[in-house]
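A protein chain is absent from this complex, but the other protein chains hold their places.
Think of it as A, B, C and D in the order they're written, each chain with its own count starting at 1.
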Amino acid sequence: MHKLYSFLVLFSFWMLLSGKFDAFHLTLGVFSSLLVAFLSADLLFHDRGKSDSRRWRELRRFIAYLPWLGKEIVLSTVHVTYLALHPRMRELIEPQVMRFKTRITSEIGQVVFANSITLTPGTITIQEEGGEFIVHALNRKFADGLPGEMEERLLRVFGDEEQANG
Amino acid sequence: MIDIIVMVLFGIGLFSFFSTTVGILRFPDFYSRMHAAGKGDVFSSVAMLLGLVVYHFHHPSLDGVLVAVKILMISLFIFLASPTATHAIISAGFNSGVVPWSRQKQEEGQQ
Amino acid sequence: MEMLLAKYNYWIYVTLMMIGLYAMIAKCNLMKKIIGMSIFQTAIIVFYVSMGAKKGATIPIIAHGHGAAHEAVRVADYVNPLPHVLMLTAIVVGVGTLGVALAIAMSIHEKYGTLEEDEILERQE
Amino acid sequence: MDNFFIVGGVVLLVLMLLTLYRAIIGPTAIDRLMAVNVIGTKTTVLLIIIGMLFNWVDMFVDIALAYALLNFIVTIATSRYFQHHKNLSPIGFGIRHRKEGARK
Partner (left out) sequence: MIWQFDLLILALGVLCALASISLKDLLSAAIVFGAYSFLMCLLWTEMGAVDVAFTEAAVGAGVSTVFFLAAVYHTTRTVKPRRRGRMLHKLVGLATAAGIGLLLLSATVDFPTWADPNSPASVYLSPYYITETIPMTAVPNIVTSVLADFRGFDTMFETSVIFVAGLAVLAILGSYGRRQRDYEPSPTGKDVAHQSPIVQAACRVFVPFMQLFALYVVAHGHHSPGGGFQGGVILGASFILVAISYDLRVMQRRLRERLAMLFAGLGVLIYSGIGAICLLLGGNFLDYSVLHTILPATSPIMARSHGMLGVEVGVAFTVMAIMVIIYVNVASHGKSDRGL
């Protein structure tokens, strides 16, 4: 089943890349997508036990999560710009390393969480091991802000149904 | 009109790349430089690429749309790859025992 | 003076080539020599590619694809493709030779325990 | 519009030059890696700008896509290296060795 999904994903990627819709190139596309789906389907859909409905729901909610992340990226760039151009920058920052444990259980959720931390203002994920995060923060304020709102939002995306409701 | 949007987006990208560069040069230690490199890099690249996407709506055609989609894909891949690369670099530094800069230590060092 | 300005690019290719050659001769470390070799190689590739450049020409891909063969193709519109072909294969062959060079350096390191030229010569005696 | 892109590209290149300064002075290998990573991302943008200036982006966007896909292999390979070898500067064992970084 996951091979079929990856074939569909890869074939649509091929159509976008190719832009040639004659029979010859489409045949080549089908052929290549089949080959890659055969080779690496287990990489694209790693978690094979997941049900289709769950996968679909996660995708939908993840897309809904993206605008918020975009806003955070803009904020973080503004923040870095402010710090970098500030003449007395060294007095403003107070770097520290902190660790915490997250409530997100699914692996892909943890990965998205880690990358989101990296993209949001003032924090970068250093290490992530089974829900244990080590984070470098530029400021005490940002360090205290974690896990915070982002974890809530990601729990809604990747958490189990009962966990998100409760 | 389209030209103005392109210029604004491109200008924003260039400015944030400028501040990224200044950050990379000015910040005191490796970790905080990584903050500048990791965040400004994604935003400035994506802003510039979006500007270039918008430029393609001058003469809408199938080829133009496909190119625009490809540029969007590039920004998507940058969006995925850059935080991963940032994380890989910073964890390499952390594992090798780079000590974060702090003001107290610097003041002690000066005395 | 104008002549010099019109040919500034050759000056820079020669500079790159000299950097590579210097590294190959004077640097003691084998890995540095390999880097020097790669720089030398790119200098030559840049030289070839720039020989094919033409003012006011576009990339060597003919714009109107299949079915428009009757339209005349103006030679001056396209960059000279021949050096590109030669250099394209040269780059990939360059990776192959880089791999072989690194393999040789690695087995030298295994045998003599060092990558420095003079120490290798000492240990051979 | 072409002039705008040329100016934009030149500014981008000058900023790359500044980033390259960090890549050259270091002080540690990962500082250099960080700077090279930034240069690599900006190369993608510059490739598309060159395509715009040739008025034929279709042909250049593939190269940029290749960079976007391949750019982080080196970064990950280096981080892999540091998982086995823990010292960042090869001379001595210090965190930051001025002698190594000071030399150009």
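Following the convention adopted for this analysis, contacts are C-beta pairs under 8 Å (C-beta built on N, C-alpha and C of every residue); 3 or more make two chains touch, one makes a residue touch a chain.
Owing to the predicted nature of the structure, the values given are computational and were not obtained by experimental measurement.
Though it is not drawn, the left-out chain touches A, B, C, D in the full complex. If you put the missing chain back, the residues of subunit A touching it would be 6, 10, 13-14, 17-18, 20, 25, 28-29, 32-33, 35-37, 39-41, 43-44, 46, 107-108, 110-111, 114-115, 125, 127-129.
If you put the missing chain back, the residues of subunit D touching it would be 6, 9-10, 13-14, 16-17, 20, 23-24, 26, 29, 32-33, 35-36, 39-40, 43, 46-47, 50, 53-54, 58-60, 62-63, 65-67, 69-74, 76-81, 83-86, 89-91, 100, 103-104. Annotation for subunit C: contacts to the undisplayed chain at residues 3, 6-12, 14-23, 25-29, 31-32, 35-36, 38-39, 42, 45-46, 49-66, 68-69, 72-73, 75-76, 78-85, 87-89, 91-100, 102-107, 109-110, 114-116, 118-119.
As a convention for this text, only the chains that are shown with their structure count from here on.
For the pair subunit B and subunit D, the distance between mean C-alpha positions equals 11 Å. One finds 20 Å separating the Cα centroids of subunit C and subunit D. Remark: subunit A and subunit C have CA centroids separated by 40 Å (rounded to whole angstrom).
For subunit D, residues that reach two or more other chains under the stated contact definition are 58. Those residues of subunit B that touch subunit D in the shared complex are 3, 6-7, 10, 13-14, 17-18, 20-21, 24-25, 30, 33-34, 37, 41, 45, 48-49, 52, 55-56, 63, 66-67, 70-71, 73-74, 77-78, 81-82, 84-85, 88-89, 91-93, 95-99.
Considering their complex, residues 16-17, 19, 73-74, 76-77, 80-81, 83-85, 89-91, 93-97, 114-115, 118-119, 121-122, 124-127, 134, 136, 138 of subunit A touch subunit B. Those residues of subunit C that touch subunit D in the complex are listed here as 58-59, 61, 63.
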